[in-house]
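In this view, the complex is presented without one of its protein chains, the others remaining in place.
Chain lettering (A, B and C) follows the sequence in which the chains are written, and residue indices restart at 1 in each chain.
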Amino acid sequence: MAGKIRVTVWNEYRHEQNNEDIAKIYPQGMHQAIADYLTATGNFEVQTATLDEPDHGLTPEVLANTDVLTWWGHMAHGDVRDEIVDKVVDRVLEGMGLIVLHSGHFSKPFRRLMGSSCNLKWREIGEKERLWVVEPGHPIVHGIGEYIEIPNAEMYGERFDIPAPDTLVLVSWFQGGEVFRSGCCYHRGKGKIFYFRPGHETYPIFYHQGVLKILANACQWAAPVAGPDVVFGNVRPIEEIAEA
Amino acid sequence: MAGKIRVTVWNEYRHEQNNEDIAKIYPQGMHQAIADYLTATGNFEVQTATLDEPDHGLTPEVLANTDVLTWWGHMAHGDVRDEIVDKVVDRVLEGMGLIVLHSGHFSKPFRRLMGSSCNLKWREIGEKERLWVVEPGHPIVHGIGEYIEIPNAEMYGERFDIPAPDTLVLVSWFQGGEVFRSGCCYHRGKGKIFYFRPGHETYPIFYHQGVLKILANACQWAAPVAGPDVVFGNVRPIEEIAEA
Amino acid sequence: MAGKIRVTVWNEYRHEQNNEDIAKIYPQGMHQAIADYLTATGNFEVQTATLDEPDHGLTPEVLANTDVLTWWGHMAHGDVRDEIVDKVVDRVLEGMGLIVLHSGHFSKPFRRLMGSSCNLKWREIGEKERLWVVEPGHPIVHGIGEYIEIPNAEMYGERFDIPAPDTLVLVSWFQGGEVFRSGCCYHRGKGKIFYFRPGHETYPIFYHQGVLKILANACQWAAPVAGPDVVFGNVRPIEEIAEA
Partner (left out) sequence: MAGKIRVTVWNEYRHEQNNEDIAKIYPQGMHQAIADYLTATGNFEVQTATLDEPDHGLTPEVLANTDVLTWWGHMAHGDVRDEIVDKVVDRVLEGMGLIVLHSGHFSKPFRRLMGSSCNLKWREIGEKERLWVVEPGHPIVHGIGEYIEIPNAEMYGERFDIPAPDTLVLVSWFQGGEVFRSGCCYHRGKGKIFYFRPGHETYPIFYHQGVLKILANACQWAAPVAGPDVVFGNVRPIEEIAEA
C-alpha cells in the first residue's frame, strides 16, 4: 500500500448523547477516542461517521475512499438503513476491511456477512476480563503481551453463534465463569473482517492502550490488497477442447 | 441418531417441466432421482418438496420433521419466498443439515448462510470434470476412489466467492482449464452445510453412482446431533464475584 | 462401519502403580476406567495396552486391529520407543483415529503429528475447570450440555503451542484466570485426531460422565472411513497431451 491507510471510524453515537455518565467518559463520542489514537500512530488517515448524519455518514464517496471501516453500534442497530448496509457489505466483498467492535456483533453488516445469528450470552456487572493471545505470530498481536486485562467489562460468553473464524487470535476469560472468542479474523469476498470484543460504552475501554494497539494492528491487517479483479459469469475455455 | 435420517429433497422442478430434453433425462424430476437413490440405501426416510407446491412444499411441519434438506434450484431462485427462506435458514441454525447442489450456489438460503456473493465463473459446453478427493479421511468420501469423473458437465470455475470452508473435501479439474472447490463443509449455528458442485440439469448427473454416493454420505454427515441447547441473552454469573 | 469400532486404550500406567493415592482412585489403572465405560456403551470392542508390556502392548497385530487408539502418558514419555512411535504415527496417517488425553499433549506421537512443541502453562492446585462447547453441532458434543464442569483439575493454560485445530469444539475456563483450547479436532493423513484436555491422574476425572461421554463420542468421530486408497508417486497423465 502506498501512503496511509484510510480509516473511517463509524459510531452509532447515541449513548454518549443520551446518557450523562457515558458522556463524561467519551465527551466527543467513542469514535473520537478511537480516531485520536489511530491518527496519533501516524499510519492512518482517519475520518469519523455517525448514525444521525445523512446516509449515516457513509455516502458513496466516503465508502469509496475508505480502506478500513470500524463499526460500533448497540441500541440502534435497527435504525441503520438497509440500503446503506447493502453498500457497506458490497464494499467489504470488494476489499474494504471491516473491524466490528463489541456490541457490533448484532449490527446488520456483521450479521449479513456472517450469515448466522451472532447471538451470545451477556452480563453487565463490571467484572474482570482477560483476553489471552492464542495465535502469537499473528500481526494483530504485534506489540501485545500474553494477555490484556480489562478491569471492568461487560461479559460476553459462549456459545457465540458465529462461523468458526479463519483465524482465532484471542480468547477471553471472565471472572463470572465464561469464555469467549474475542478476536476473530475472516476473509469475506476480497475483504477482511476482524471481530474484536472489547468496547462497552459504560467503561473507558477505548482508552485502554492494549485494546487500542490491537485495534490499530487490525486496521493494518484488514487494509485492502491489490489482489486479482475477479471476472464472474460466463467465460470461454482457456484450453482448446476438441469436438467429441 | 436413533432410526432413519429424515431427508427432504427439494427441487425447483421447472426445467424438467419446461424442457423436453431435460424431461427425458429426469421424467419425474431430479428430486425423484435423488430420492430414489437415498431411499434405496435403507438409511433414510425420504420425502420431496418442490417450488410450486404450497409454501414450496416446506411447511412448518415438513421443516420440523426434516433432519437434512437437499436443495436444487437454478432459474427461479427469485421465486422462493423470503418468509420460507427465513424458516429454512432458522432451521439450519437450529441444527438441520443442508446439502446445496450445483446451481443452488445462488439460492437464497445458501447466499444468506454464506454472507458472500457466492458468484463464480461458468461455461456450458459439456466438458469433462474430475473431482479429486483432498481430504481422504472425511466421512463424505467413504467408499469413493481418488476421484470421480463426470464426462459431460457444466463448468464452474474459481474464484468461487464463498467463505473458506471449514473442511475442503473435493476440488474439481475441468478440461477447459479451470479448477473449483467442489465439496465444501461448513458449520453454521448448530447446523451443518455441504456444498456439492455436480448436478447440471441437462446431463444425467444424478444417476452417477459416485455423485449419488457422496450425496448420501453428506446426508449422514449433516444429520443433526443432540448438542447443547444454547441459552442466549442475559445470564447470571456462575462464579461468585465479590463486591469491589 | 460394519460392526463395533475397535478401540485400544493405551496408558502409561506408572502413576497408578507408584503412588498409593492414585492407586486408590484407579485401582486397575486409568485405562481400565476408560475401557469399562466404552465397553458399557455397547458401541466398541475394547482392549487395553500399557507402556511396560512388550512393545508397549502395541504390536503390529494390535495396531492393525485398532480403529481408534486413546493415549494417556505423563511421566514416561521418553520411555516410549521411537520404533513404536513410528508405527503409531504411520497407522494414524493410514486412517487410525487417535484420541490424545490430557498430559498426552507432550507424548511423542502427538508432538510428531502436530509438528510443534505442544507446550503450555500448567498449575496443580485442584482448581475448578469449566469446558464450554463452542461448536454445538459437532458430533463430539452429542448429548452434552452447554458446558461440563470439573470441580478439581490441573490447569492447562494458553498459549497452547499447537497448530490451529481444523475444528475447535471446546474451550476451558479456569478459576485461576486462564483459558485453554480443550477439544481440538485434526485430520492428519487419512486419520483423525482429537486432543481432549481433561484427565489428571490425581483426580477421578475418568469417572466424570461428561468427560466419558465426550471421549466415547470422539472415538466414534475418529473411527476410520473407507476413503480412497491414495496412490502417491510417479503417475501417467489421465488426459492426452498433444506433443508441442
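Brief remarks follow.
Definition applied: a contact is a pair of C-beta atoms (placed from the backbone, for glycine too) under 8 Å apart; a residue touches a chain by one contact, two chains touch by 3 or more.
No experiment lies behind these values; they were computed from the predicted model shown.
Here one chain is not drawn; of A:V133, A:I162, A:V179 or A:L212, the residue touching it is A:V133. Which of C:E20, C:E61, C:E83 or C:E239 touches the hidden chain is settled by the complete complex: it is C:E239. Taking the complete complex into account, A:T167 is the one of A:T41, A:T59 or A:T167 that touches the chain left out. For the chain left out of this panel, the touching residue among C:E12, C:E129 or C:E178 is C:E178. The omitted chain makes contact with subunit C at the following residues, 93, 112-117, 119-123, 125-127, 155, 157, 159, 161, 163-164, 166, 175-178, 186-189, 228, 230-239, 241, 244. Within the complete assembly, residues 130, 132-136, 146, 157-160, 164, 167-168, 171-174, 177-179, 181 of subunit B touch the chain that is not shown. Contacts to the hidden chain, counted on subunit A, fall at residues 95, 130, 133, 135-139, 141-147, 166-167, 175, 187, 189-192, 224-231, 238-239.
Operating definition for what follows: only the chains that are shown with their structure count from here on.
Each chain gets one centre point, the mean of its Cα atoms, and the points for subunit A and subunit B are 31 Å apart.
Along subunit A, residues 157, 159, 164, 177-178 each make contact with two or more other chains.
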